[in-house]
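Here the complex is missing one protein chain, while the rest keep their positions.
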Amino acid sequence: MTSNYQADHYVAPIDETPLLATDSVRTDQAPLSLWAEAWRKLRRRPLFIVSALLIVLLVVIALFPGLFTQVAPNDNCDLQFSDGAPTAGHPFGYTFQGCDVFSRVIHGTQASLSVGVLSVIFVLVIGVTLGALAGFFGGWLDAVIARLGDIFFALPLVLGALVITQLPFFKDNKSVWTVVMVIVLLAWPQMARITRGAVMEVRNADFVTAARSLGVSRMGSLLRHVLPNALAPIIVLATMELGVFIVAEATLSFLGIGLPGSVMSWGNDIAAAQPSLRTNPAVLLYPATALSITVLSFIMLGDALRDALDPKSRQR
Amino acid sequence: MIQYVLRRLLQVIPVFVGTTLLVYYMVFALPGDPIAALFGDRQPNPAVIAALRQQYHLDEPFWVQYGLFLKNLFTFNLGNDFTGQPIAATLGRVFPVTAMLAIEALVIQGVFGVAAGLFAGLRKGKLFDSTVLIASLVVIAIPTFVLGFVLQLVVGVQLGWAKPTVGSDASWGTLLLPAFVLGLVSFAYVLRLTRASVIENMNADYVRTATAKGLSRPRVVLAHILRNSMIPVATYLGANLGALMGGAIVTEGIFNVPGVGQKLYQAILRSEGPTIVAIVSVFVLIFVVANLLVDLLYAWLDPRIRYDK
């Protein structure tokens, strides 16, 4: 590797690249926690703003339907208006039974949101607890929880729900709670899997080992170090699942194994609108649109959160 | 590889036993008369009840009942429905229709989903990509049964491009619309997954090295970016088969497709407990076996898997 060619010894003028102090601390910006950083990214995303506003609106509708319609959804049903076109005060027209569609859409919000929110809460409690324990402690606990999850995972949601709802208890007590129970029973393994994976990714991090060698107990390091760092995928999945569970409730109600007919819900209304689909599609389209917009809001929120919480996009 | 297959088989067995046990336990072993519960409010004739007791061996201890149930399942001895028809024979007749529907839906989500995802991923941030991203969110948000009704109404009734209901005339052509409805949500998921995977792989070191070797762009895209992006997609398609089955019930119900899902849908409407349990058990069996196959496909797609642990 020798050549008779001889090179110059070149030195750049020092003022062109002045030496910086090695490794100086930046002091010009406000401190930025990961959550603050995610929030800064989020609030600039139109996807997040739109979905957050929609969700706030939906929550208000669910809590105070009376603010949006004065018409009681069931009392004023009159068969003379059956499948009637919109009139003043009844902007969406009438159902086959002659009920006010707008009022039913507004009042149906509560059932859908309650099922979604309650299911997600219970799925979080069960899935995160089992997933975190399995991922953190490993060994036989992991094996047992993983197999248990596999068993429920092998029952697809609609199929599993079909069997469960054949049980006398569920047949006799149809309500928001039975639907929530069915969904939670069949959907927790997904959350447990995600949590387990996220926890396993963090549990061997040096900062966890460092905490243990400081004298922090195993449970303490799980709660204070591992879980907070595994939260991002859990939050994203929970948000998306809120939308998915609302669809599940509507699908089950549509199949006649979800909410009882007495509970006002979009799924029930869509099922009831089926016979008059060709003559008066509006009856189906309004609750269907409400349902889709609700689900879209949560899916969009989840998507925006995923981007904002993505560790790969973090600055180091 | 053989090690891997054996290990997967060993893992599948407890899952299958556990799942069928769960299904069976819920229907037959909970307190109360299972036969009466299966019929709900209706009163079937005593001959049917006697046949059912015989079919499910309800006089035997639970484990024997369960064992015989499994044996019946594997020999497709699924008993009779309320009209006295053997369920297995009915299933045999309607199964090909559902298989056709599922294959069409799988092609729509697999082939078109991957192609669109690859296209979007390679053009990250461009107009096509942003449009597809938003559109896919909207598609995901629309429940299958809503989409089914809307397309039935618009494409079938108003535009008259396809038959709004399939009826007895099930063919690749008439099933296209239901298959589209069935596959569309997963199509959107596959698209997004492929896109994310393509974007990740595009920045992978081995892709840069492949380019540095002097390979042409199409070759780098196909042999390195796309090939590696198939791994998560295969996993998703396997896990998603369950959703496909659930969707088939809804879709076949809406479009009146004479398939397994429609039989199940009718059984639900008529509260035919035994038929429901039989069909769901067959579905679970298919799901577990299909996932095993996907696992093997996965091992073929990703050689690292075969050697792990």
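Labels for the chains are A and B, by order of writing; each one numbers its residues from 1.
By our rule, a residue touches a chain if its C-beta (ideal position, glycine included) is under 8 Å from a C-beta of that chain, and two chains touch if they have at least 3 such contacts.
We adopt the following convention: contacts and distances are computed from a predicted model.
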Missing subunit (named according to UniProt) among the choices "Aldehyde oxidase", "Cytochrome c-type biogenesis protein CcmF", "Putative peptide ABC transporter ATP-binding protein" or "Succinate dehydrogenase / fumarate reductase iron-sulfur subunit": "Putative peptide ABC transporter ATP-binding protein"
Interface with the unshown chain - residue positions in chain A: 1-14, 16-17, 19-20, 22-23, 25-27, 29, 31-34, 37, 205-207, 209-216, 225, 228-229, 314-316
Residues in chain B touching the chain absent from view: 3, 6-7, 10, 203-217, 219, 223-224, 227-228, 231, 301-304, 307, 309
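In this section, only the chains that are shown with their structure count from here on.
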Between chain A and chain B, centroid-to-centroid distance (C-alpha), Å: 23
Chain B residues within the chain A interface of the complex: 11, 14-16, 18-19, 22-23, 26-27, 30, 32, 37-38, 40, 137-138, 140-146, 149-150, 152-153, 157, 239, 241-243, 245-247, 249-250, 253, 264-265, 268-269, 273, 276-277, 280, 283-284, 287-288, 291
Touch list for chain A against partner chain B, complex: 147-148, 150-160, 162-164, 166-169, 171, 243, 247, 250-251, 254-257, 270, 274, 277-278, 281, 284-285, 288, 291-293, 295-296, 299-300, 303
